[in-house]
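This is the structure I have questions about; it appears just below.
And now, subunit A:
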Amino acid sequence: MADEFEPKIVAFLCKWCSSAGSDLAGVSRMQYPPNVIPITVMCSGSMSPLYILSAFKKGADGVLVSGCHPGDCHYIKGNYYARRRIALVKKLLEFIGLEPQRFQMSWVSAAEGTKYTQIIKEFVDELKPIGPQTKLRRSS
Partner candidate 1 sequence: MVSLEELKKEAQMLLEEGKVKYIVGYERSTNGLMPVPAFIKNPEDVERLVWDPSCIYNLTRFLVDEKRRKEKEKKPDTRPVGIVVKGCDSRAVVVLLQEKFINREDVFILGVSCENTGVVDEKKLAEKLKGKKADKIEFSDKDHFVITSNSEKIKIPAQEILAERCLECRASFPVISDVLLGEKVERRPDEPFKSVQKIESLSKEERWAFWKEQLDKCIRCYACRSVCPMCYCDECVVDTISFAVTADTAAEEKAQKIKWIEKSPDSSENFVYHLVRAIHLAGRCIDCGECERACPLDIPVRLLNKKLEKEAKELFDYDVGFDPEKPSLVSSFKDEDPEDFIR
Partner candidate 2 sequence: MEPNPYIPTLAKIIQIKEEVGGARPIKTFRTQFLHENGFSFRCGQCAMLSVFGKGESMISISSSPLVEDYLQFSILKMGRVTSSLHEMQEGDIIGIRGPYGNGFPIEKWKGKNLIFIGGGIGLAPIWSVLHTALGKKENYGKISLIYGARTSQDLVFKEELEELRQKMEVHLSIDVEEPEWKEFVGFVPINVLDKKPSPDNAISVTCGPPIMIKFVIQNLEALGFKDEQIFTTVENKMKCGIGKCGRCNIGLHYVCQDGPVYSWAELKNLPQEY
């Protein structure tokens, strides 16, 4: 079992909600797969597509962008902008043939520790069967 593929997931978590949600999961000792490399961003609206593509280039098998539910955004409309931008990035990545499961977005509020662990579990389970991401990864 040891050499089973363990996907590496880079998660961009909005500081006000999702990052707090993941902290809540940690504080309440919830069990969830350790494949996540969390990066806190000030708002999902500040997510530049470049971060996502750069993560895939550096070898991420999956990328998650998680922000506040619509209406909860600390900056009022950051997550609304993010919703459009991430939808476009997702469509473009599918257009060039990247597996759609590799790039996810979620709303996780500061109180949704369990939802956060649930999303990560599902994400890891979806990534395991499709193996490591070799398409955008920098090889030579």
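A word on the picks: all candidates are chains of the complex that A comes from, given by their letters.
As a convention for this text, contacts are C-beta pairs under 8 Å (C-beta built on N, C-alpha and C of every residue); 3 or more make two chains touch, one makes a residue touch a chain; residues count from 1.
Model, not experiment: these values are computed from the prediction.
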Which of 1 or 2 touches subunit A - same complex, any copy:
1
In the complex of these two chains, what residues of subunit A are touching candidate 1?
49-50, 53-54, 57, 70, 77, 80-81, 83-85, 87-99, 104-107, 119, 122, 135-140
